[in-house]
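Once you've had a glance at the structure underneath, I'll fire off some questions.
Left out: one protein chain. Kept in place: all the others.
Moving on to chain A:
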């Protein structure tokens, strides 16, 4: 074979980086979105508090992870029988947000989290339908 086919270093070049017309997502501020605060005692109130102010726009990975851990903690503290009612108390946007956290939680399973999240997933799916899952997949800004 000729000499120039020996090296395959060119395969590691990210061609897209050199494209002048590369599509760039628009970036919003998001510095103030530090995620939910830890405070509430009662579970329902905790759920609502933890779903407020999600770190969607920020690029800070730590903030996102902190938020995720907090949410999973709150979701795990619910009794199985209470999950349905809790989901029912959320509005459409809340259900979508809950779905986002659930899928985020699936990414990093710990101890019993997946089982708990699956229960929440079932109830959230009943309310939000497949549309809420589609919105998790198409969202450019993840939680």
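In the analysis below, contacts are C-beta pairs under 8 Å (C-beta built on N, C-alpha and C of every residue); 3 or more make two chains touch, one makes a residue touch a chain; residues count from 1.
Assume contacts and distances are computed from a predicted model.
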item: Candidate names "Mic1 domain-containing protein", "cysteine desulfurase", "Actin-related protein 2/3 complex subunit 1A-like isoform X1" or "Auxin-responsive protein"; UniProt protein name, chain not shown; value: "Actin-related protein 2/3 complex subunit 1A-like isoform X1"
item: Positions on chain A contacted by the hidden chain, ascending; value: 21, 23, 26, 92, 96, 128-132, 134-135, 138-140
